[in-house]
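What follows is a structure written as structure tokens; I'll ask about it next.
Note that one protein chain of the assembly has been removed; the remaining protein chains are unaltered in position.
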Amino acid sequence: MSKGSLVLDALQVKLGGFKLHDISLSVEPGEILVILGPNGAGKSVLLETIAGFHRLHQGGIRLGDLNLAQLAPEQRHIGFVFQSYALFPHLDVLQNIRFALPDSERSRKQGVDKANLLLERFALTSLAKRRPQDLSGGEKQRVALARAMATEPSLFLFDEPFAAMDAQIRLNLSEEIRLMLKDAGVPAIFVTHDQLEAQVLADRLGVLHNGSLIQSGNVTEVFSRPANAFIASFVGMENIYEGTVHQILPDGAIIKTGDCHLLIKQQNFSFLLGEPVNIAIRPEDITLGACSNSGHRMSNEWEATIRSVTPFGPLHKVRLEAGLSICAYVFKQGENGMNLIPGARVKIRLPAEFLHVLK
Amino acid sequence: MSKGSLVLDALQVKLGGFKLHDISLSVEPGEILVILGPNGAGKSVLLETIAGFHRLHQGGIRLGDLNLAQLAPEQRHIGFVFQSYALFPHLDVLQNIRFALPDSERSRKQGVDKANLLLERFALTSLAKRRPQDLSGGEKQRVALARAMATEPSLFLFDEPFAAMDAQIRLNLSEEIRLMLKDAGVPAIFVTHDQLEAQVLADRLGVLHNGSLIQSGNVTEVFSRPANAFIASFVGMENIYEGTVHQILPDGAIIKTGDCHLLIKQQNFSFLLGEPVNIAIRPEDITLGACSNSGHRMSNEWEATIRSVTPFGPLHKVRLEAGLSICAYVFKQGENGMNLIPGARVKIRLPAEFLHVLK
Amino acid sequence: MKNVTHSSTLFLVFWLVGGLLLAFILVPLFGLATNQTPESIHRVMVMSDVQKAIILTLEAAFITSLIAQLLGVPLAYVLSRARFPGLKILEAIVDIPLTIPHTVVGIALLISFGRNGVIGAPVLHWTGISFWSSFAGVVLCMLFVSIPYTVNAARIGFDNVDLRIEKVARTLGAGPWRVFIRITLPLVWRSLMTGFNLTLARSMSEFGSIVILAYYPETAPVKIYDLFLQFGLSDSSAMSLIILVLTLFIFIFFRYFLFGRNASSGFER
Partner (left out) sequence: MKNVTHSSTLFLVFWLVGGLLLAFILVPLFGLATNQTPESIHRVMVMSDVQKAIILTLEAAFITSLIAQLLGVPLAYVLSRARFPGLKILEAIVDIPLTIPHTVVGIALLISFGRNGVIGAPVLHWTGISFWSSFAGVVLCMLFVSIPYTVNAARIGFDNVDLRIEKVARTLGAGPWRVFIRITLPLVWRSLMTGFNLTLARSMSEFGSIVILAYYPETAPVKIYDLFLQFGLSDSSAMSLIILVLTLFIFIFFRYFLFGRNASSGFER
């Protein structure tokens, strides 16, 4: 296994009416890059281009010292895990794995040993004679990973392998993949449209939209400081408001939205006085508390009226009205002596450090 | 619209190799019953039996004073919303709705007025001439609901209408459906395999597994006191341990699991001394705090070691080791002065009132 | 290109082989076209028995296709919707006409539908219609050999209709007939037209059974054979070209203009 990093350099692909625009990125050995994007963003096209199934229009792909763009797919040594795993339905588990062995090993003792080791490592020994259709989702994943490992890949690509699975199973399988990748120590790209999956898997995150990489960075960065309103809403930032820059402060600004003035703490504040902006905050970053009179407007504290409380997995989603329409998450236990029923008044705080200004 | 309640009386259906066993339930006008179950549990079969597409093997179906079992599907006045909505692809929105008008109204002014009212009520007036393939998911849902309302149904059935949609959109549509059903004031059954959807929609919840209704009750009841380990794991109770009844107390018991003794508060504790049981607690019910020495074992408090912390939507999922392997959720903000990094020691508390003993 | 880089030797070899096969289909057709003179075509075209044969063929094939729809669509629907042991056998019966040599079809139809046949005799007695050497006999032969195309095309259409769409129509208050006519039929319309076109083409092309049951009145394929036997290639090849152009015209008309792409392949993709 060579341990070079993957570098895409201003990659362009044209495919029918669809285009990938100037994708540049790099992934280090042992790093997992998650590409997050809605259906049709070009996620699969990007992976298949790296794997050699689409002609480059411009740009380059390098893996360590290798110029991948010159090689056929079978020469690139890429472990590609497809949606639903794409196991060979006419071969059993062992045959699926043996297919991936190099020609020189396949029919020799070395190959048999290697296949057996892989079966053992992925806990598949007892399933060796099963056909893919008789495997569970988790077992299929292990076969797909074992098969990909048999080629000793220098790069892993994952194309939404969990698309057809239940939420519960997904998360367990994500964790399994993460452990295996960390162990393999090669670069990996994982594409998904599921923000939860992205969070669980990503060392770094890129957001793909209409064939362009519109933001990349670490997970916290993208999720709490999305570059624009599209990303904000795609990563579940339910509270997005239009406003204008009211005053610029040394370490932030005051934004006017409706009747409210919101204090923002943000380094490198790059907007102009009076400029229209969007302002966003994640529901889980909003603090709710019992009503008191200590709040004052400039610390982003108000009284708000509860409009509805709905269960939301382990949380409750609370919709509030306070001039702005606000959505917040709280744990189930009625903490802090609050009375969470529609119509009740509570104190809310939008911490200045979690408020984020975007285009 | 008649406003009778739906009563299923020991209903049995045989369909090829599949069976529904003795399903008894009732749904009041204005009430939403959610049937939760994995794929293949028989959820669709149950709904289609109520709608008249499968012959009853035994048992009865009544809606108010009507014996539904004697009627053809077209005589039952049921608003059935199918997976992906099953709009008529060759008809436009208005024609879809007009198809559902009674013969006596369809070509008369009364029918035209009614169709227009429905278009207006569901904000579809501007889409009246669109074909289903040109509608978004939310628009399709509104058409499906308007079409079902045109028949003035006495019962609503929903068969996983959101199956093909993104998580974000699902939740908005669930809330929309809930409002409409409350307004219509007829009984409604909604089947799903998604626990989040179930929580958002349900007045009452039933769990279907292998053709049997294995638990029913209100949402909190099923989610925090599942009847058995299958339900517990299906509703996301990640912490399930095997143990034995160690001591029986007036208002609960002490359960021994591994080296730990757990105090349980549970009315009507129905297990015997020494009996093997499962014991479960939801991750969000576990309290984490900074380490101190005040905890003592009998209040279910320990020190634990953090194994991993992974982002989980708005929360962090913390895996801990404390004799037992424990999973807990915390908000992102490192509250309570804790230091949430792998290897750190924290205090955890498993509140006795949230620990639940099951078979 | 469909997502795979196709520059390998495999695609080169396959294109060469495929091109050979396409040439094998096209060469005889071009050969037929280039072998004629305008004069010979004109001479054949104005022959009244040639004109009669062509009109007869078109009429009979069209009537056959209509009857096939009337009888075949209901069968396709029940085969698509019903589930019972023995279904496979009924499906196999529908395909039988595809497998029987055409002259065997002619002999079998002659025995049952001829003047003394178990069906032919009573029909002749009660209605005066004879299948021997008659228009009815031509239609009978065409119907027998082409019915699988109608049923199978309709069947594919019905199989592809989402059952939930039929079910939701029922819950909206429509009985089975209204659902079938207002919902199901419009959804399978293209498949039915595919079947109609295939049935029309198969009917027009039939020769072996017709030549036995109803040599007269002559259909176009029979007339070509007749001309070939009497005068060799000259007139028969001129008439062949006329028929070729006519059938290709109908084929292209159905496939591209009337019912959209792929409508005539019978194998929906």
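Chains here go by letter, A, B and C, matching the order in which they are written, and residues are numbered from 1 within each.
Operating definition for what follows: contacts are C-beta pairs under 8 Å (C-beta built on N, C-alpha and C of every residue); 3 or more make two chains touch, one makes a residue touch a chain.
Small disclaimer: the values here were computed from a predicted structure and weren't measured.
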Chain A, residues in touch with the chain not shown (by the definition above): 48, 51-53, 72-74, 76-80, 82-84, 86-90, 99-100, 102-103, 147-148, 150-151
Residues from chain C at the interface with the omitted partner, ascending: 1-4, 6, 8-11, 13-15, 17-18, 20-22, 24-29, 31-32, 35, 70-72, 74-75, 77-79, 81-84, 88, 90-113, 117-119, 143-144, 147, 151-153, 155-156, 159, 163, 166-167, 170, 175-177, 180, 198, 201-202, 204-208, 211-212, 220-222, 224-225, 228, 233, 236-237, 240, 243-244, 247-248, 250-252, 255, 261-262, 264-267, 269
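Note that in this section only the chains that are shown with their structure count from here on.
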Touching two or more other chains - residue numbers and ranges from chain B: none
